[in-house]
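Part of the complex only, each chain left as placed.
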Amino acid sequence: MSLTIAVVGPALAKPEELTAAEEVGRLLAAAGHTVITGGHGGVMEAASRGAAIADGTVIGILPGTQRDANPFVSIALPTGLGEMRNALIVRAADAVICVGGSWGTLSEVALAMRTGVPVVVLRGWELPEGPVLADSPQEAVMAAIRLGSQAHGQR
Amino acid sequence: MSLTIAVVGPALAKPEELTAAEEVGRLLAAAGHTVITGGHGGVMEAASRGAAIADGTVIGILPGTQRDANPFVSIALPTGLGEMRNALIVRAADAVICVGGSWGTLSEVALAMRTGVPVVVLRGWELPEGPVLADSPQEAVMAAIRLGSQAHGQR
């Protein structure tokens, strides 16, 4: 079963977050899953680059009406919704992997938790109980695939 | 200047949160401001009841396509957007007062912080730095009016 997994995280990210996000994207694509992100820089770009390296498909749900995605996005979808597009990323995903923290990232994690989309946190802000915590990209990807498969089946 | 202030918080709330939300709604309406909420129960209903007691206007931005607002909402707007309607509440508000915690509430606080809408937290989950913390309904309302007036002027 091919899943659609969102990778969410800040546009302004730390080096170790970028490294982790790229590895997450690579592992997801190598396992045959589609990566969906907000289409811009930082963690979004790193996850896209990782997936592109593994010849995966990357969907970028863009906030503006321009097609201004990072160069590793295979399908760029302008929405014109601004930050409201965060909710679309969550809706289209079977599971969400969060790498790093920012208010925009937190809005995606919170919406996913609210609407029953499984969330795996690799690195990021301290959160209330609920999301699954992972210690490595491998662990995050395995958890997201396992939880996303269950969620996918229930839809 | 009449402002539009969002009161956000859980549908399943604690008694002290309901008491605080009702007082927040009452104080906002007494000062001539419009209250906007998600239109359902718990903190949303308590804030609406408080505003209604003070003859204020309460806008309920509903998740479904039904007009199923709590009885204290003066203007019920069905959106059919589900939890994505949280973003609309934040967009329409000059400031946000958060009373109590839940994942849906957190999504509203995070979106507001991300998009530059001032947030005042009266009670709720522990949050990263950024929102203004208040110790009483009076303090929360005063802070929201002050910050909301500045934000309103800049629009």
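Odds and ends about this structure:
Going by the order they are written in, the chains are A and B; count residues from 1 in each one.
We take it that a contact is a pair of C-beta atoms (placed from the backbone, for glycine too) under 8 Å apart; a residue touches a chain by one contact, two chains touch by 3 or more.
Predicted model only: the values in this text are computed from it and were never measured.
Taken over the full complex in this file rather than the chains on view, the one protein sequence occurs as 4 copies, with 2 of them shown.
Operating definition for what follows: only the chains that are shown with their structure count from here on.
Per-chain CA centroids place chain A at a distance of 29 Å from chain B.
Across the interface of their complex, chain A is touched by residues 82-84, 86-88, 91, 101-104, 106-107, 110-111, 113-115, 125-126, 128, 130 of chain B.
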